[in-house]
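Complex shown without one protein chain; remaining protein chains in place.
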Amino acid sequence: MIFQRIESEGLAHYSYMIGDRQEAIVIDPRRDCDPYIDIAEKEGFRITNILETHRNEDYLIGSIELASRTGAEIWHAEPELGYRYGKTVEDGREWKAGRLKIKAIHTPGHTSGHMSYLLHDSKGNPWVLFSGDTLFAGDVGRTDLAGKERIPEMTGLLYDSIFSKIIPLGDHVVVCPAHGSGSVCAASIADRVWTSIGMERLYNPKLRHTQREDFIKNNGQELEVPPYFRKMEELNLFPPLLSNLPVPTPLSADKFMEQSSRGTVLDSRLELDFGAAHVPGSLSIWMGGIPSFAGWFIDYDRPVFLVGETEKTAEVVRMLARMGYDRIGGSLSGGMLAWHMAGEESASNGMEPVQSLCGRIDGGEDFFILDVRSEDELRKEGRIPTALNIHITQLPGNLDKIPRDRPVHIFCGSGLRSTIAASLLQRAGWKDITVILGGMAGWKSQKCPVEK
Amino acid sequence: MIFQRIESEGLAHYSYMIGDRQEAIVIDPRRDCDPYIDIAEKEGFRITNILETHRNEDYLIGSIELASRTGAEIWHAEPELGYRYGKTVEDGREWKAGRLKIKAIHTPGHTSGHMSYLLHDSKGNPWVLFSGDTLFAGDVGRTDLAGKERIPEMTGLLYDSIFSKIIPLGDHVVVCPAHGSGSVCAASIADRVWTSIGMERLYNPKLRHTQREDFIKNNGQELEVPPYFRKMEELNLFPPLLSNLPVPTPLSADKFMEQSSRGTVLDSRLELDFGAAHVPGSLSIWMGGIPSFAGWFIDYDRPVFLVGETEKTAEVVRMLARMGYDRIGGSLSGGMLAWHMAGEESASNGMEPVQSLCGRIDGGEDFFILDVRSEDELRKEGRIPTALNIHITQLPGNLDKIPRDRPVHIFCGSGLRSTIAASLLQRAGWKDITVILGGMAGWKSQKCPVEK
Amino acid sequence: MIFQRIESEGLAHYSYMIGDRQEAIVIDPRRDCDPYIDIAEKEGFRITNILETHRNEDYLIGSIELASRTGAEIWHAEPELGYRYGKTVEDGREWKAGRLKIKAIHTPGHTSGHMSYLLHDSKGNPWVLFSGDTLFAGDVGRTDLAGKERIPEMTGLLYDSIFSKIIPLGDHVVVCPAHGSGSVCAASIADRVWTSIGMERLYNPKLRHTQREDFIKNNGQELEVPPYFRKMEELNLFPPLLSNLPVPTPLSADKFMEQSSRGTVLDSRLELDFGAAHVPGSLSIWMGGIPSFAGWFIDYDRPVFLVGETEKTAEVVRMLARMGYDRIGGSLSGGMLAWHMAGEESASNGMEPVQSLCGRIDGGEDFFILDVRSEDELRKEGRIPTALNIHITQLPGNLDKIPRDRPVHIFCGSGLRSTIAASLLQRAGWKDITVILGGMAGWKSQKCPVEK
Partner (left out) sequence: MIFQRIESEGLAHYSYMIGDRQEAIVIDPRRDCDPYIDIAEKEGFRITNILETHRNEDYLIGSIELASRTGAEIWHAEPELGYRYGKTVEDGREWKAGRLKIKAIHTPGHTSGHMSYLLHDSKGNPWVLFSGDTLFAGDVGRTDLAGKERIPEMTGLLYDSIFSKIIPLGDHVVVCPAHGSGSVCAASIADRVWTSIGMERLYNPKLRHTQREDFIKNNGQELEVPPYFRKMEELNLFPPLLSNLPVPTPLSADKFMEQSSRGTVLDSRLELDFGAAHVPGSLSIWMGGIPSFAGWFIDYDRPVFLVGETEKTAEVVRMLARMGYDRIGGSLSGGMLAWHMAGEESASNGMEPVQSLCGRIDGGEDFFILDVRSEDELRKEGRIPTALNIHITQLPGNLDKIPRDRPVHIFCGSGLRSTIAASLLQRAGWKDITVILGGMAGWKSQKCPVEK
């Protein structure tokens, strides 16, 4: 028997492959679909069906990709969207894979056509619920993507799906959601990598509100919508076939200088490297942050040029491809070392450990503190005295709130998002910018002052 | 967070590695311990503690191996056995790994000092039970290893452990046992690779007997004890350090001929290859069957010589090392092709598809049918008319029941175990032996006669 | 600096990737072109140019494949063939890769437009000759592919290329040919995996004939032309884009039975497995023999169905794809074990060690010996008394020479090619066929009689 979770790191997206007696089913495949095929080949399984739980907003679905290489049938939830390929799942439909049975359960809320899938074991007992974006470990799916005005309606549907359809399945049923901790598809998924309906019934804070009205009031939140969600929704109706991941052309420093002006320069190095020296005008997103932040700051209309370690380039390309950024203009061959050896000019930004800021915060010195953490973090961890809070994702629309004539110190949880902010400000013309290394974590270690 | 199951294929042994914030704990590590170290190195974790659920009988525990390379502390259950290394777990003891907490629960039954470990998630909620050999998916641990006379006592302890300690933890708790489907440590583990206490409470046939007496009567079975269990028990008190898997010396046909006479020749090829031609006097166990059957038929006192595919030799060596067979005399370089090209003589046995036997079974022809399937299979699948049933593992002690003057046809589920039997008989001097290809599966496909 | 040989095993085809300072050139790439891209990505190199030495007959060139993924330019030798993509190399043309220089040298003979490429090191000294199919270790390129009547002309051109263009480059120049030992592109390539012009001048038996007439007389041989050469020549003018290797659908025994009748069943197992049991009507070519023999016996017009080990299926598919067999109908899921367990009927053939035949060869027994070794082997190793010699590749056209009413014993070097022959005869209706295990190698070990 096959029972595999295939994770897209960074996106915290979980897809699943189950199978028995040489027949396999894949749920919500990712676009770089080699893992499913490799498992099938190694174990001698045929992938017969691809089941989608819902139309995704945070990544390009790999159904077409996988079907084109295996001949599997694609099953879409949400037929109303007008897919141009695949078949439509109806509530209650069943599929077989050897002795296993899997059954569709309509669980609207996150979207109106969302399907969950209940896997029965080889004895026919209900065993695992693939809950898509309905129920996560420690959280529930967001209900604001159909528009602000429909939040109460959608949250009510979600309540019904969870309390009338999922919880009655029993505490013992294993739950396999479409996302884990770190996803943008819910506010705060827990890090229980395996969970059960009972675990959620008992410990999921969102399910404490067992009355419908109460649930709607407390869980009908509006969350941030990264601009690329709209692009994903559009592309997911018929994702372009990838076949192989793009291979970025390595460019010498002078060629990179020349060509990258027509696109976005993405620097995937860590905060220290970027702060020390970077290609002028480049955008900083450290590698691990690309799935969360690329969609906020990178245009689909212009090619992306990469700065970072050669051995990590392929992984950056993979992450971008999952979000539909297929136009890679090239990469800086030899990295910043080669850039400097070619005599090219670089930019830098200030960096200071927390100690330095901590000691000066009350000193009457004239500088400005920008804190790019989220509301949620501010609530949990407290605020830095005198700082202006703008969440990193909202920075581009709020630049006018930041003074241009005073030194700007940027603060976040660790220094990583501060460096994104530093690059955004530099691109917009700011000069005197300093990233606070260690961020809130360091701040607390040093017992620096915090306002609740 | 790390939560990984590391499986030893064939043995169906599951070990686990959990960790948070750079601290990791390994439960019941296997002897070829690279996977734990690789995960730790890749993720930057330190393995701080190694927890054993019980003294194992079916494989050599890797605690010493892993501790010698990482400096982790070893914690034994069952101190009464007199381990010569490591520390003793007491009921209720707790360990931390980052924000995770893990707690020992004494759950005797399979052995008297058996410990289960309850993992709490980062919020402190009970989450996963590492149940060792107490509770499996669809089965419970065997209780006969302390001796036949103590079965009722041990089964009663097991009842108490399960019904008074485990089930009260709640249906929602995820269960991670030490074995999966295919293990020799229980009669019939289900193929639910992930399960929960509720799944077992509801669907585990062994737990239907909710009364203590009833449970003891029904689950106090005596199962077969492979002879190597005793060796494992002895060695597990202080397993020899392996460092690296042995590298068998490839031997030319003539050297193999000469040297292998002082050991056991193990042929790991499939039934067709072995039947067509093999080194005279060799023992057949197809590769996938080595973890289950090597311990029945291979001496620890003599070196093992290998015949099989070159590219699979390392995997065979790994399987044997897990069971403490560290003395590998060499391998036949170039396999049987080289053997024949060197002009060496080979032996063979007859092979017939089921059709052939099926057509002749009532024909009055004089031949003998030996069926080497287990009692359990006979009960479920039925018997072949006129066949003598001796389970493959009991064959060496029952050779006198098989006639030497008539053709012997050997039957099992598929043909694989029949080939083991064929090799045992040939080594004992039988000449006219035929393996029935397809076995019971083919027999049924052809609707040949079965007696219930 | 990059200097890599990428080998296509079995075909004994060598391609090369050289590079300096982030620029790389690939010579004669294979169709499954991941290795070049992986090296380039890992080292941060850009593949700028793809150079072909000549139009190949024995495999599909990967130029289009590699160019489509990297944007490299393709350079063809032999423009007269009318390629529908790429550019034409002219004699003397030069390319740069960092400080390296590579220069085209027209070396006709194997084909009329054949180009060799002389690599100069970073100091500008001539260093390595990529000699394509002109000069091999221990052999020279065949000159019979332009037709029998043009052999003297082409052999003369080859003489001129070698003696007037290559040898004058100097003994010290390293030679990197397009093929190694085992290729069908020359009669007997030596197993010197690295060689030099001097090594060849001194030790290559074909170059002993230093007079033009003498060279033509001795080296103007007509060799066998596998039927698929014509297909390769045709396809190589514009090879179909592959993108990813085909993924064969695993088929259950009954589906395989049903569907495979419309194609060729290729069984890639070894001689013993096939002899013991195989799908009736299947063609045997052991895995290592596929590059050499598939092109003789498999139709391009019908799909190929695979029988063999699951874990080797992908490699068989890869080998077939290199020869343009892209239509894979499916594979037998679970192999012959599953076939028998489904109760399907199988065929078998006799197998006997050399001893058995050796003892009976003079006994007046009525049987027929077919020896499928090549003329070259017969000359070197001698003949078996009373045997009829038909080279395995010529067997389909010479079936009428083999009696249908007597037992047929088949003989080759080891038993592998005999099994191909056995399968061909069985497909043509022969019943009583026996493969001699060990073949000529075993025969000699046993000192059985040989006629020179």
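Should a chain be cited, it is by its letter among A, B and C, assigned in written order, with residues numbered from 1 in that chain.
Note that in this section a residue touches a chain if its C-beta (ideal position, glycine included) is under 8 Å from a C-beta of that chain, and two chains touch if they have at least 3 such contacts.
Just so you know, these numbers come straight off a predicted model, no measurement behind them.
Within the complete assembly, C:R201 is the residue of C:R201, C:H340 or C:H391 that touches the hidden chain.
Interface note: of A:G92, A:G343, A:G397 or A:G429, the residue touching the hidden chain in the full complex is A:G343.
Mapped onto subunit C, the interface with the missing chain covers residues 1, 3, 121-123, 125, 127-128, 170-174, 181, 190-199, 201-203. Those residues of subunit B that touch the chain absent from the view are 22, 37, 40-46, 69-71, 243-244, 247, 249-252, 310-311, 313-314, 331, 333-334. By the touch definition given at the top, subunit A reaches the unshown chain through residues 270-273, 275-277, 336-337, 340-346, 348, 351, 353-355, 414-416, 437-439, 441-446.
The rule we apply is simple: only the chains that are shown with their structure count from here on.
Note: centroid distance subunit B to subunit C, computed from Cα atoms, is 44 Å.
As a whole-number value, the distance joining the C-alpha centres of subunit A and subunit B reads 42 Å.
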